[in-house]
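Left out: one protein chain. Kept in place: all the others.
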Amino acid sequence: MSEFFQQIINGLSLGSIYALIALGYTMVYGIIQLINFAHGDIYMVGAFTGYFAILSGLPFPVALLLAMVCPALLGMLIQRTAYKPLRYSPRITALITAIGVSLLLENLGILVLRPDPRPFPQVFTNAPFHLGQVTVSIPQVLTFTVALALMVALTLFIRYTKTGKAMRALAQDLEAAQLMGVNVDRIISVTFMIGSALAGAAGVMMGVLIPRIEPLMGIMPGLKAFVAAVIGGIGSIPGAMLGGVLMGLVETLATGFISSTWRDAIAFGLLIVILLFKPSGILGRNVREKV
Amino acid sequence: MNDLRKDSNRSLLNIDKLSISFGGLRAVSNFSMKMERKDLAGLIGPNGAGKTTIFNMLTGVYRPQEGEIRLEDISLIGLPPYKINRLGVARTFQNIRLFNDLSVLDNVKIAYQYRGRYSWDKAILRSKTYHQKEKEIDDWSKEILAIFSLQDKAGEMAKNLPYGAQRRLEIARALVGKPKLLLLDEPAAGMNPQETKDLMNLVKKIREKFDLTILLIEHDMSFVMSICEKITVLDYGQTIAEGIPAEIKNNPRVIQAYLGGEAPNA
Partner (left out) sequence: MKTMKNDSSTLKNYLLPLGLGLLVLINLFLALEFLGIEIIDRYYKGILILMQINIILAVSLNLINGVTGMLSLGHAGFMAVGAYTSSLLSIFLSNMNLPEVILFPLVLCAGGLLAAVMGLAIGIPTLRLRGDYLAIATLGFGEIIRVVLLNLDITRGARGLPGIPNYTNLWWAQFFMVLSVMIIWNITASNHGRAFVAIRENEIAAEAMGVNTTYYKVSSFVIGAFFAGVAGGLFAHHLGFISPKSFEFMKSVEILLMVVLGGLGSLTGSVVAAIVLTGLPEFLRFLQSYRMVIYSLTLVLLMIYRPQGLFGRHEANADLLKAWFNKGHGRSGGGKGDE
């Protein structure tokens, strides 16, 4: 039984990371109906930014901040150059473009950063402390705390700021928001920036949690976080948080109790099951096509 | 009106107490209607009254929660749209749904896909059947285009047609499969008076030529009043009046539904 709780703890910290990444997917999909394939690679950029920041001597909080700012700028750049021209194109075209951007980032990463994994500098002691029969490490606590703090900040931002309201308006009806005077371009950019910043933070936290980073590290977490967003209800922010945590829990429990070689297939299996039976996810809404 | 024709076994279309709700909102309730062969009837009502929803139920896009639809005594409930079409129900759409990037001719040919069918192996091996059937498809498609005065535009892309021609093409396409029942959803929308007049003549002509039964949704009152033999008025999903144009025109409930509030001459 303690094994079970141990896996829950592990799952929660992993899930926090998935939740942070999933938020970026869900926010972008909510406003422009695009699956931002490149989002997982933004997470990777965050991890590497943190890596280089810490190696050059910056204190952790600064490194974390930097690892949020740089991906945010990158996300905005990608949006401006690759996605904006396709805003009124068929969704398929935009999706293929996103795939292209993702591959571009990955292969540029391989080219520039070498494909070999690097160890993430250990800023925190890995000495675990014990809560009853379970072991919790500082990285795990930190990951969960940082993620929680960011998610609370995001929720407050969305609910109480003018920009946040504008983001919600766009998610409901882009054209109406535009007609109401909302600067659509700016809000879309902000959305990308926030999503990318969260993913960047997730990247650093993953480096802290599992100190091994490499240019292709964003592929699997990216896909899994997307699945998490769909499970929670794509377009729903609480859905992304819920889905992320669930995904982390399921994956950890499955790996612990079933097998690790099928781990990746579980995420995809979950995706297909959700798409077939409840595509709107747990907290999402059903949208009918008008005939 | 010949009462013998009202025998339900021989009605072409028999709709009985159709109801559907969307997430708690009752879109259509207890809708009933009968149509005999070669009837030309109209379905009118304010926006959002449920007219297109009824069309969607008739064509299998939505499944009604209550009620029955019978086409010549065959129940249409639960059938997918393509089966309903093959049984003889064709429709046009409120927002034109042409195959925009295909030619006018191809738009029409696709509608003959089922009747002009041949098997996979004959397609792959380019057998004699292939050539025969393709000729049949080609000939009939061109004939339809000629009836609708679209033959010179056969090679044009559907999206390049002027609006009136696009609407004609929608109707032409619906008739390729030689249906028994034609449902027209706002065929005169966006047309000027001359185009509307031409459409009226066209509708009458095709009813004769194709032995059609026609039910149409329209907002253009002059069109509806001059062409329909019977009109059903819908408001908030329910039938509020039914009768010949003269009766409907002066019906206070109908006027009220359209204008909202008290009728001037109650």
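Per-chain residue numbering starts at 1, and chain names A and B are given in the order in which the chains are listed.
By definition in this document, a contact is a pair of C-beta atoms (placed from the backbone, for glycine too) under 8 Å apart; a residue touches a chain by one contact, two chains touch by 3 or more.
Since this is a predicted model, take the numbers as computed values, not measurements.
Only one of the listed residues, A:96, A:148, A:176 or A:210, touches the absent chain: A:96. Taking the whole complex into account, chain B touches the unshown chain at residues 59, 61, 80-82, 85-86, 90-91, 93, 97-103, 105-106, 109-111, 113-118, 120, 123-126, 130, 133-134, 137, 155, 157, 159, 173-174, 176-177.
Interface residues of chain A with the unshown chain, by the touch rule above, are 33-35, 82, 85-86, 89, 91-97, 99-104, 106-108, 110-111, 223, 226, 230, 261-262, 264-265, 268-269, 271-272, 275-276, 279, 289, 291.
Note that in this section only the chains that are shown with their structure count from here on.
One inter-chain figure worth recording: chain A and chain B are separated by 48 Å, centre to centre, where each centre is the mean of the chain's CA atoms.
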